[in-house]
Structures are given as structure tokens and as C-alpha cells.
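Before I ask anything, let me first share the structure, which is written out below as C-alpha cells.
Only one protein chain is missing from this complex, and each of the others stays in its spot.
Labels for the chains are A and B, by order of writing; each one numbers its residues from 1.
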Amino acid sequence: MTLDAAAKKSNWFSRLAHPGQFLSWSRPLVLPLAVLSALLFAIGLWLSFFASPEDYQMGDMVRVMYVHVPNAWLSQFVYGVMAVSALGTLVWRHPLADVAGKAAAPLGAVFTALALYTGALWGRPTWGTFWEWDGRMTSTLVLLLIYLGIIALWRAFDDQLRAARIVAIVTLVGAINIPVIKFSVDWWNTLHQPASIFTAKGPRMPLSILTPLLIMAIAFTLLFLTLHIVSMRTEIFRRRAETLSRQAALSAEAN
Amino acid sequence: MRAFTALIARDLRLSLRIGGEALTLVLFFVMIGVIVPFAIGPDKGQLARLAPGIVWIAAFLSMLLGLDRLFRNDDDDGSLLLFRHAAIPLEAIVAAKTIAHWLLTALPLLVATPVLAILLAMDFESWWRTTFSLLLGTPALVAFGALGAAVTVSLRRGGLIAPVLILPLCVPVLIFGVGAISGGSSGPALLFLAAISLVVSTFAPFAAALALRVAGD
Partner (left out) sequence: MSPSHALPQRRLKVSGLCCRRGERLLIDQLDFEVAAGEILLLRGPNGAGKTTLLLALAGVVRPEAGSIALTGGEADAGSMSDLHLLGHRAAVKPRLTVAENLRFWADMNGGERALIEPALVAAGLAHAEALEAGHLSAGQTRRLALARLLVAERPVWLLDEPTAALDSDGELLVGRLLDAHLLRGGLVVAATHHDLALRPPVRLRTLTLGVPA
């Protein structure tokens, strides 16, 4: 029974990932990332409003796509970030991974909710209903529920170290389960609606649609990165403040 | 192996001796079948059409109700701590407790399905199909439940959070469980259901044991 806890590695990664180090190297990143994201949003929005064609069926409503698709992409990307953080928490027990996972959950939930919201806005004029039990929308909804459950679990714990590892287990189980959910929902969908309303993307997307879509997707991803870094920094500061106030309480007790 | 069976026997004996627990669960299960006609009307044709789904939802909710019991008592009195030093690994202990939990919470519901079948105007064919799909699907529900219970064992408010966590994960079980009842596609659905049950009940004990270890730390 030999427990060699916390074998201290000192490679470049663990040095970069030390919370204190993270605070110092991430600080100068926030502003450029935010500016770049804003710039891409400006370009992307201009392109999607003025330089891309109307749809011959959906008219101007097709422009919702430029917001909807990036959000749908982020709803899954953020879960991927959380799953990687969960591995970091469980395998390497890294405090920065805890913080990354915790900071990503609410962001992921918001992007997923936005994807559903824009999907509903888009669905109203095109399908004639806000909500359709379509395969993609349904599995996105289930994904949102998983995000909300994970956030609830984070909030239920006082001890954040323990919370991180417990949430990591749930996150990974969710990550394994999401493809199964997707598959089952698709199966269920074809069972009840032989003819799908929303057929996958058209044969070829013209460049005038693809370019703004890509730019918007990058802009949203950068927005996520910016918010993620800021909220990780906030979480680290919050934990430090908590430690300080606990120490203050202890020393007040000693006096 | 002796420890494995001893644990199952103990959980069964405790539950029988305390009594009422399984009965309460069955009562809840049947009550859902009783209140649904009040909500959607007593039209027999409509009830019969909805019955498999209602039975599945009733089983689903009843099982969530009993979830908190799974590890809470053993955690409170210190048994869970001592299980760490038992002759079998914690994973096997979780598996034994999960099996006992299935016997105590799922089996009574299966036995009680005829009552619901009568209340909801199910014919024999759809009754046994429903019961069979429950038999195949409940192991997955219990295994997910064990995971939820393990994850929330160190939380006083865990009783509320575990269902919220598990519910979305159980969507495939529900889909294939109900899908296995309606004709046509029931073959593949039954296979998927059995596959999910097998895979989940194989891996959930490992995840749950990990969560229990973390909770003790």
C-alpha cells in the first residue's frame, strides 16, 4: 500500500497550468481576445445581413442560421471542453481543470439555450411551430437538461474540491451517454415521423453563405474562450477570497 | 462471493424487516395509474393506447423515489466506510447493493403491473410486452440510479438532485423501453434496450464506486 500522492512534475505544462501562473499569463489575453471576437462579430454580422443571399423559401429568416448554427456548435464544443477538464480533474487532479470545468458549465448551458431559442425563432416561420420534436432539437434539449443538472450539482456542494471530482464523474458519464441519447432520439424520431421536416443541409452551400457562417462560428468560439478565461479567473479569485476569509475567521478565533 | 451474497441477503432482510418500503413504492406506482385517468379522461380506447407509456413513466418515477435509500443509510451508520475494507472490492459491493435494490424496487413493480393493466384497459398482449420491456429496461434504470445515489451520497439535499441528474441520462432507456412495446419496431428496440441494460449495469458500479471513494475523501 504505497500511496505516492501528488508526484510533483515540473514540465512546462504543469507550470503553465498552475492557478497563479494561469492568472498572470491569461491576463493579457483577455482584451485581445475580446477585441478580436468583437471584430469578427462585426464582419460576420455585416456579411450575413448584407452580403449573403435570401433563401428562396425562407426569405430573410434564413439569417437566423448565422446565429443558430454557431450556438449549436458551441453547445457541443463546450461539453467537449468540460469532458476534457473532467479527465484533467480525475486523472491528474489538477485544480485548474476543476476551475475550467466549473466555469464552462453555465456558458455551455447558455449557448445551448440560445441554440434552442434561435431554433424556435427559426422554426416558427419555416415549420409553423416554435417547437418540433425533431431529432436535433430534442437531443439539444436533453443536452440542456444535462448541463442544468451539472450546474445544480456544482451548487449543491460546499467543498469545491470534492465537488470537482464528483461532477467530473457525472460529466464523463454524460459524455459517453450523449451519443446514445442522440442515437435513441433519432431512432424515436424516425419511428414517429417517417418524413423528417428538416432535411440536412442542402447539397452545396454557396460561398456567400459559408463565409459568414464560418466567421460567425469563429467569432462565437472566441467569445466563448474570452468568457471562459474571464470566468475561470473570477472563480480562482473567488476561491482565494474564500480562503482568505476562512483564515481571517480562524485567526479571529485564535485571538 | 460469500461477501457478495451476504450483502444482498442483508439488504433484503433489512428491507423485509423494516417492511412497508417496497409496499409504499408499489402503492405509488399504482396510484399514478389511478390518477392518470382523472387527468386525461376515462375513455378506454385512449387509455389503452397511452397505457404502456403511462406504466413506464410510473415505473420510472417510482424508482427515482426509492433512490436515496440506496447508499444513504449505510453512509449514515458508517457501514459504507467499512465496506472499503471488505473482502471484495467496492465495485462489487456497489453491484451487490444494486442487485438488491433491483429486487426490492423493480421486481415488486413488475409484479404489480397486472393491476395497472386492468386500470388502464390494457389487453393481454400489450401487458406482457410492457412487463417484458420493463424487465429488460429496469436494470439500466437501477444502475443509473446507483450512480446518481453514489454521486449525491455526501449531500444532505441529494434526494432532490439525483433524479434531476439521472433523468436526462435515462432518455434512451425510456425511448427503447416504450418503443419495444408498440408493434413494428419492437424487435430492434428490445435489443437496444437489453444492450443498454447490459452495458450500463456493467459500467455503472465502477463509476458509482469511484464516486463513493471521492465522497469519503
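Heads up, the rule we're going with is that a contact is a pair of C-beta atoms (placed from the backbone, for glycine too) under 8 Å apart; a residue touches a chain by one contact, two chains touch by 3 or more.
Note that the coordinates shown come from a computational prediction; the quantities given were computed from them, not determined experimentally.
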Across B:Leu23, B:Ile40 or B:Leu82, the one contacting the chain not displayed is B:Leu82
Chain B positions in touch with the non-displayed chain are 2-3, 5-7, 10, 13-14, 17-18, 76-79, 81-87, 216-217
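To be clear about the criterion, only the chains that are shown with their structure count from here on.
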Interface residues, chain A side, partner chain B - complex:
90, 142-143, 145-146, 148-150, 152-153, 156-157, 162, 165-166, 169-170, 172-174, 177, 180-181, 183-185, 187-188, 191
Inside the complex, what are the residues of chain B that reach chain A?
147, 151-152, 154-155, 157-158, 161, 164-165, 167-169, 171-172, 175-176, 179, 185, 189, 192, 196, 207, 210-211, 214-215, 217
